[in-house]
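This part shows subunit A:
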Amino acid sequence: MLSFLLPQRVKLLGLLIAAGVVAAVAALGWQVAELGAQRYAIGGWGAPLGIDLYADGLSLLMLMVNAVVCLGVSVYSTGYFNRAYFRRSRAIYFWPLWMFLWAALNALFLSSDIFNLYVTLELLGLSAVALVALAGGADALTSAMRYLLINLLGSLFYLLGVALLYHRFGSLDITILSQHIEPSPAVWVAMGLMTSGLLLKTALFPMHFWLPAAHASAPAPVSALLSALVVKASFYIFLRLWLEIFPVDSSVFGELLGVLGAIAIFWGGVQALRQTRLKMLIAYSTVAQLGYLFLAFPMASYFAWKGALFILLSHALAKTAMFMAAGNILHFGGHDRIQDFDHVVQYQPLTSAAFALAGISIMGLPPSGGFIGKWLLLEAAINSGQWWLVIIIIMGGLLAAAYIFKVIGYAFTQSRKSHQTRRVPIRMEWTALILAIAAILLGLIAPWPLAIMDIGLPFSGEAAG
Partner candidate 1 sequence: MNTLYLYTIVGVGLFTLGLYALLIHSDLLRKILAINIMGSGVFLILVALAARTQGAVPDPVPHAMVITGIVVAVSATALALALVIRVRTKVGHANLPEQSLE
Partner candidate 2 sequence: MEIFYLSIAFFLLLTLLAGLWRVLRGPTAADRMLAAQLFGTTAVACVLLLAQAFERPVLRDVALIFALLAAVTAIAFVRRAWASGEHSDAAK
């Protein structure tokens, strides 16, 4: 249950901790599944005075996908950071930073205190920045710098919102706030501030400009983390605030978010199609996939939330697998120019399979997790009669199919240039594949996560429709 991790500065104690945390999450999961939503008062003070941890279905799912992805990344990194490619001095810093990032994520998904969330956001942001900079190149450093500034800016907006809310209601606890909340100018401004700060971090369409560079220039396991989890963390806070604190019926605002999400799907898809480098392509694909998450806001119905959440989960798994596959290809051929892929399928069947399977989920083909998410979204859109959303969801899927087949196509063909190749540690290939399989499996076991989402009824505001 305790997910703070002391910095294990010395070496690869990391894996041990990873296993420990996974066990802890599993235990928590059992507890939540058996007993319903859990609340834990740190220091025994209770909500208004102290800080509460809160775990319901939503946070549990986030924690679980977090644990799976993080375990994968840990295993992958033992291979990735052991190579001669990375100087040892860099590699030893990966682990403590990574542990901090993971701890920050866990703390974030558990917290129910808006100021505490701010601190975890900062912890998350700084560790993510340091990890991006670990790649060390000029690109990586510049984008890390931009990422840092964006992070700080977003946090300050968020903090200002927290300040206003605190002074209006005299509490920082989400549950207590949700009981007292009532529309007033301060609340609207606070909502605007927190929303824009968090959206900046979540990289919704007009504010996505920092994302591709940062995600593409980081080391592969780090890119995987950033795309899979870090952007989702701010989305998670946003969802929590939106569902619990702010009045959900502000429909104009929801429409706006939906439109932005729709533009993001198109823009990200088209940009991804235009990229010549694999990692950039995957990063733009993230921009597009994030757009789906916001489609739920104009509908704001039970199915829509579940659909968005499902997309979030499956995207986390699939995108990790994709970035890992990209890392393998990069390591194998020394480059990630899509056009120069040379029989990648032949040399790295596992990696290619991972990429293809993850692609199925991203495109939203059955039976993958992405399919279920999109299906739920479609159903919600049809139910609420918003046909433009239906069209967008289908178009988005087609675009995704286009860019993924582009990669796979080149992977099968022979390139004119020949390259020096290096062997990729087998566990790096396997982890990518296993995560991709997990993304598909998520679709097959769909009822189970859907049931978990109902624990603690985070979506209780809407009648099941």
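Here is how the candidates were picked: all candidates are chains of the complex that A comes from, given by their letters.
Assume a residue touches a chain if its C-beta (ideal position, glycine included) is under 8 Å from a C-beta of that chain, and two chains touch if they have at least 3 such contacts; residues count from 1.
Computed from a predicted model, the values in this text were never measured in an experiment.
In the complex, subunit A is touched by which of the candidates 1 or 2?
Answer for subunit A among the listed options: 1.
Okay, in this complex, where on subunit A does candidate 1 touch?
Within the complex, subunit A contacts candidate 1 at residues 115, 119, 122, 126, 129-130, 133, 136-138, 141-142, 144-146, 148-149, 152-153, 156, 159-160, 163-164, 166-167, 172, 206-207, 209.
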